[in-house]
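Provided herewith is a single structure, encoded as structure tokens, for subsequent inquiry.
Only a single protein chain was left out; the remaining protein chains are all shown in position.
So, chain A:
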Amino acid sequence: MSNAQRPTAQVGPGGSASVGGVDPLGGPAFGPPSAGGAGPVDDAAPERRVAAWRLLVANPVTVAAAATLAVVVFVALTAQWIAPYGVNEVDVAGALQPPSWAHPFGTDDLGRDILSRVMLAASTSLQVAVVSVTFAFCVGVPIGIISGYVGGWLDTVSMRVVDVMFAFPVLLLALAIVAILQPGMATTMLAIGIVYTPIFARVARASTLSVRTEPYVQVAQTMGTPWWRILRRHVLPNITGPLIVQTSLSLAFAILSEAALSFLGLGIQPPQPSWGGMLFAAQGFVTQAWWMSVFPGLAIFVTVLAFNLLGDGLRDVLDPKQRTRMEARHR
């Protein structure tokens, strides 16, 4: 509180002096220090805000994560043209070659170039992860928010349905969906999306329940705000923290789920490569050809890590308290 005098000096003339006939000694009783806990804010005169993207860019970790993702997306889009070998170029004589100049990531049991396959798989794996998680988010979050906010029988019914979906093992549920529809990429996305929907519904509902009772939501109700507006303006922004964490986690698990489905022959159909599919194919060769599992695994690891770090950076910028601190540092 040592620097408390500075901001209060700014506050004084506008606010305190003219009101109520009490002279608060030029400010200290009126300004931030008396708020109890307004602490670090006092250093910053936050009259001029810093744009959100500037704060994102100011964080080197976030920038690195975004750059990594950009590279992954670029590779996914252009893999057909920049991959050194064809994705299904079989060369049985050159099978299970360790990394070399000709094949930087080595070759697999059919002699296919692993670097080329990892590059081409990027497109498949990213699509599956992003589309299925987007589906789960867009379906699950509204269900969760509405049932949490409205409550009553709607909440009871939708949460029992969610419970039932949770009770099934994830893989079994996905298997059932794939079995009903034709196996393929679209079905895989849909199956993973449906399996992840209840998770988002649960997270959104739990957070909504705590936000719903906050006085600022009651204030909005007393001024006649329509319910959908309260949900969009007050509830959704205040539950973004847990949702972002859940999204970045789910992206990672979606890539792995796709791998599991592909392994059972129900996901991406060979010979179309996917990171998960390559990992599973490499299982039998772990002792002979470590490169078969390490490089697709590394691709998953790097992508998932980048998603998580970018999510963390976003969450910090979206949280007003963190933002004040970041803005102070920025200046």
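We take it that a residue touches a chain if its C-beta (ideal position, glycine included) is under 8 Å from a C-beta of that chain, and two chains touch if they have at least 3 such contacts; residues count from 1.
The working rule: contacts and distances are computed from a predicted model.
S.K.: Choose one: "ABC transporter ATP-binding protein", "Cytochrome c-type biogenesis protein CcmE", "Propionyl-CoA carboxylase beta chain" or "Carbon-monoxide dehydrogenase small subunit". The correct choice is the protein name in UniProt for the chain not shown.
M.R.: Hidden chain, UniProt protein name: "ABC transporter ATP-binding protein".
S.K.: Out of A:Ala79, A:Ile146, A:Ala201 or A:Ala220, point to the residue that touches the absent chain in the complete complex.
M.R.: With A:Ala79, A:Ile146, A:Ala201 or A:Ala220 as choices, the missing chain is touched by A:Ala220.
S.K.: Which positions on chain A touch the chain that was left off?
M.R.: Touch with the absent chain occurs at residues 1-2, 4, 10-11, 14-16, 18-25, 28-39, 41, 44, 46-49, 214-216, 218-226, 229, 233-234, 237-238, 318, 320-321, 323-324.
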